[in-house]
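Quick one: the structure is below, and I'll ask about it shortly.
For this depiction, one protein chain was excluded, whereas all remaining protein chains were kept in their positions.
For chain A:
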């Protein structure tokens, strides 16, 4: 039987050629959750290659930091990973303290741990619920937003701001936690486990969610290490590297917690690892809060180390005491010389190892400051993660990597 061919009703038009399509995903696409661009080469719906372009919100923080005294660099670190700004702030304070040789009281360490773990929960919460949104489940996102709000309210009580927190000072905190902060923290510890459990019930065994995420954007442990993965993304690939355990800072060695790991490093594992980490963070916060409550007397009210050269004196002392006035003036005018030194300090940020490489030549501001931004480094692997998969996977892989444009571009 002869095949019937359709008559060509557009004889003057050129026939469609089978070829690849170039698709711009970003820079301002709603699915990229940040300002960066992916140029995808598509064959039908299959991704042949991806080229990333970043730098749309580059703000030259490393250059600006070369003109600023140490305490004025903290607001710059806010704007790296703005979903968990307190971790960046604390990382920076800890770097300065390492360079200056300041040791902080235990209570300060524990208060910092509470703030940092709250930040980790806030960050993972956003990341995981966004993965949900990108797979078509909007409920979880709205549901957990209420508790991110509660976390922000706690920060607000401690430092007065919510997103870009500028929380803490070199040596401790600017003021002690008030009762409202502790009440809100108690409320969070009481209510959040149920919410997280329900969030997990929404997703973990959800047929649609599993079909969309299992096997999407997998990476082996070896490749992940070679690509410089850190944080939950590396742990999802099966490597139990966590800065909090390997190089404890801020008294993390005093707490008992597990490092959750995955096996395949795909989107589903990354999602599960983040959920598990939130449970571990809750454990840490509970322990830290109990330890703080157990502190009595002088030890129970201290909230900063005794470093008058770097820690602003109380305002009423500035008006009444000469010494405080001098220190206040020197700190505010940035006239404190930093000792020369070379220091690398890393903290476990919400999406990986956040490192600060600080070189000081003895001047008033760093000679060179370099931020090791985790998602700048692991975003390189994006092409390898999505090559050969479908276009819809590209979006989930983006959101499950927890890419923050502010951190990538510094």
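Throughout what follows, contacts are C-beta pairs under 8 Å (C-beta built on N, C-alpha and C of every residue); 3 or more make two chains touch, one makes a residue touch a chain; residues count from 1.
Following the convention adopted for this analysis, contacts and distances are computed from a predicted model.
Missing from the rendering is one chain, named in UniProt as "NADH dehydrogenase subunit C" (options: "Glycosyltransferase", "NADH dehydrogenase subunit C", "Multiple sugar transport system substrate-binding protein" or "ABC transporter permease").
When the full complex is taken into account, the listed residue touching the unshown chain is A:241, out of A:143, A:182 or A:241. Of the listed positions A:46, A:106, A:162 or A:370, the one in contact with the omitted chain in the full complex is A:370.
Of the options A:41, A:62, A:176 or A:286, the residue whose C-beta touches the omitted chain is A:62.
Mapped onto chain A, the footprint of the missing chain covers residues 54-55, 58, 60, 62-64, 66-67, 98-99, 223, 225-228, 239, 241, 246-247, 341-344, 346, 353, 355, 357, 359, 367-368, 370, 372, 376-381, 409-410.
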